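Shown here: the complex without one of its protein chains, the others still in place.
Should a chain be cited, it is by its letter among A and B, assigned in written order, with residues numbered from 1 in that chain.
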Amino acid sequence: MAKYLLKRLGYILVSLFFIVTITFFLMKAAPGGPFASERKLPPAIEQQMNEAYGLNDPIIKQYGDYLVNVVKFDFGPSFKYTGQEVSDIIKRSFPYSLILGLEAIFLALAVGVLLGVVAALKHNKFGDYIAMVIAVLGISVPSFIMATILQYIFAIKLQALPVARFESFAHTILPAVALATTPLAFIARLMRSSMLEVLNADYIKTAKSKGMSERVVTYKHALRNAILPVVSYLGPLVVGILTGSFIIEKIFGIPGLGNEFVVSVTNRDYTVIMGTTVFFSVLLLFSILVVDLIYGLVDPRIKVTDGGGKE
Amino acid sequence: MKKLLEVKDLSVSFDTFAGEVKAIRGVTFDLDKNETLAIVGESGSGKSVTAQSLMRLIPMPPGKFTGGSIHFEGEDLTQKSEKQMESIRGQEISMIFQDPMTSLNPTMTVGKQIAEGLIKHQNMSKKAAHDRGIELLKLVGIPNPEARIKQYPHQYSGGMRQRAMIAIALACNPKILIADEPTTALDVTIQAQILDLMRELQEKTGTAIILITHDLGVVANAASRVAVMYGGKIVETGNVDEIFYNPKHPYTWGLLGSMPKLDNEDEELQAIPGSPPDLLDPPKGCPFVTRCPYAMKVCENHMPEYTELSDTQKTACWLLDERAPKVDPPESAKVGGSKVHG
Partner (left out) sequence: MEQLKLNNADFEPISDKKFDTEKIAGESTSYWKDAWRRFRKNKLALAGVVIIILLGIMSFAGGPISGQNYYQNDLMNANQKPSAEHWFGTDNLGRDVFARTWYGAKISLFIGLMAALIDLIIGIIWGAVAGFFGGKVDEYMMRIADILYGVPYLLVVILLMVIMPPGLWTLIIAMTITGWINMARIVRGQVMQLRSEEYVMASQSLGASNSRLLFRHLVPNTMGPILVTLTLTIPSAIFTEAFLSFLGLGVPAPLASWGTMSSDALGSLQYYPFQLFFPAFFICLTMLAFNVIGDGMRDALDPKGR
C-alpha cells in the first residue's frame, strides 16, 4: 500500500514537471510582452519592469528559477495587479471554488444516482421516461446556458435567490445547480444502464433466492455493484466541475479561482495563468489519486497493493 | 400421503414485444423427501423457467402464471404474497445456479453472503451466523474456512465458488434444493466432485433435490427420477432405469443417442436434427413433431395423452397408441454395457 502510494506520487511529480515545463514555454511563446496590453509604456520603464520581473535573464535561467519557485509554491507576482503575489490570489480565491465545487459534486452524485436508480427500477415506465428526459436535456443544455436560465428565472424574475456574488449559502445554490447539471445528467444515464445490467445479474437472483426482500436486494446487493462505473466517472467529474467553474463563476460574479483564471486569460496575465494552471493540475492529479483509492475500497476485485494499478 | 411438492398443470408465459411466449405449458410432477428429480431437456425446453417458477423468481411482469398450481407442503405457492414467498425462499426452498462465476455478489464477502439468510430466517446474531458460516464452508469441503469466510468470491476458484454457493443454499436447511445446471460451467473433474458433494449432503440432511440439466451423464450419476422436457411440456417421466433402459419417447431416444458412450467408440454421436419449436406460436399437437423421425399425421394436431407404462413411468407419445405402427428405439438410444451406476 505504502509502496503503491509512493509510486503514484512519483507519477504525479513527473506529470507535474511536464505540465509546468509546457505551460512555461507556451507562455513564453505567447505573442506580445506581458505589459503590451497596458497603455504604451516608455521604453525605459518597460526595460526597468522587465528587469524587475527577471525577464531579461536567459530563458533557461528563467525556467530554472521558475521550477525552483513552483516547488516553494511561489508563482511570482501578478503582472496585472501590482503588488499581488499569484500564490496569494490562489489562496484568496480557492476557498470559494472549493465550496462551490464540493456542493456541485455532491448534488450531481446524489441526484444523478437517485435519478438513475429510479429510472432503472421503473424500467420502461413513466418514471424511467421522466428521468431520461431530464438526463437528455441536462446533457444538451450547456452549463452556461443553464446558468443564465436559472439566473433569469430565480433571481431576476422571481427574485427568490441572489443574482450574483458569494456571501451566503443562498448565493451558492444557483451556481452549484448550473455547475452540476451536465455531470448530473451523465451520472443518471450511467447509473441507469449499470443498474439495469446489475439487476439482471445472476447474483441478484441468488440474493432473491435466499429470501432477501426487494429493498435489501436493491440497496444492499445491486446498488453497491451498480455504482462502480459512477465511481470511475469521479475523475472526469472533478475535471468537468473544475473547467465548468471558469464560466459559472464568471456569470455569477464569484471571486473564485476559475474566475481568476478567466480574468488572467483576458488580461494576458501570464504569471497568474501559469500559476493557476499548475495549481489546477495538482488538484486534478491528486483528485484522481483519491478516486482510485476510493475505487479500491468499493470494489474488492481492484487491489491497491504493491503490485500497483488496477488488475 | 401428501408429497413434499406437487406441481400440477403449471403454465407460465412471458409477454414480449413479439407476443406471448408460452414458456411452459401444463407441467405436472411431484417430489418427495430425500428424492432427486432430474429435469432434462435442451435449451429453451422450459426447464429453467420451471425451476425458477417454483421459487417465484420469474420477474412478473413480463412473466405470468397462466394456470396450474404449485403445492408445497399442502400450500399453493402461486397464491402466496411476495412477503410470504420471502420466508419460503432460502428457508424452505433454495437454489443454486449454473455459473458460479456470476452467481455470487462480487462486492460482498462469502461469509456475509452466507450469513444474510441465517440472520433473516433464523434470527441469528451476526456472530452466530458467522460461526455457522464457517461450519457450512467446512461441510461443503472448503479448506481453511476461518480465513476463507472473510474473502471475496473472486479469491475463490470456480469449483470452490460452487461449493460456497451450495453452502449458501443449504444454510437454513431447506427442504428442497433446486440446482439449475450446477455443473455445466465447471471442469469435468470438478463436476464429479460437486455431484458427489450434493449426494453426500442429501444423505446427511434429507433435502430433496431438483436437478435441472441437459447432461444425461449427470442424470445417471445423481438422480433417482427423471422428467424429460420438450417444448414447454414434460414428454416423458420415469425413474432412472426406466428412462435409460426402457425409454418410449422418440425425444428421449434422441437425447440418449446424442450422449457419448464409453463402450462403442467407433460410433458417431447422433444429433437430433432441427431446433426446438417457437414458443411464441407453439404447435397444436406434439411439440416434437417437426423433428420426430416417426411423426404421424395425428401428431401434428393433437397432443398425446400420457400413457402410464408403470407406476412411475409416463410417456406422452402417439406411438404408444395401439393403432400406431410398432417402432423400436434406434440402436443409438440403447445404453450399452452394465447398469447405470447411481
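Just so we're on the same page, a residue touches a chain if its C-beta (ideal position, glycine included) is under 8 Å from a C-beta of that chain, and two chains touch if they have at least 3 such contacts.
These numbers come from a predicted model, not from an experiment.
Residue-wise, the contact with the chain that is not shown comes from A:K250, picked out of A:R192, A:K205, A:H221 or A:K250. Of the candidate positions A:V262, A:L289 or A:I302, contact with the hidden chain is made by A:V262.
Among A:V141, A:I173, A:V282 or A:V298, the one in contact with the hidden chain is A:V141.
By the touch definition given at the top, chain A reaches the unshown chain through residues 15, 18-19, 23, 26-27, 29-31, 136-137, 139-142, 144-145, 148-149, 151-152, 156, 239, 242-243, 246-247, 250-251, 262, 265-266, 268, 273, 277, 280-281, 284. Of the residues in chain B, those that touch the hidden partner chain are 273-275, 278, 289-291, 294-300, 302, 305, 318, 321, 323-325.
Just so it is clear, only the chains that are shown with their structure count from here on.
The mean-CA centres of chain A and chain B are about 53 angstrom from one another, to the nearest whole unit. Of all residues in chain B, those touching chain A in their complex are 52, 55, 57, 82-83, 85-91, 94-95, 97-99, 102-108, 113, 116-117, 120-121, 152, 154, 165, 168-169.
Partner chain B is touched in their complex by these residues of chain A: 201-203, 205-214, 216, 221, 224-225, 228, 298-301.
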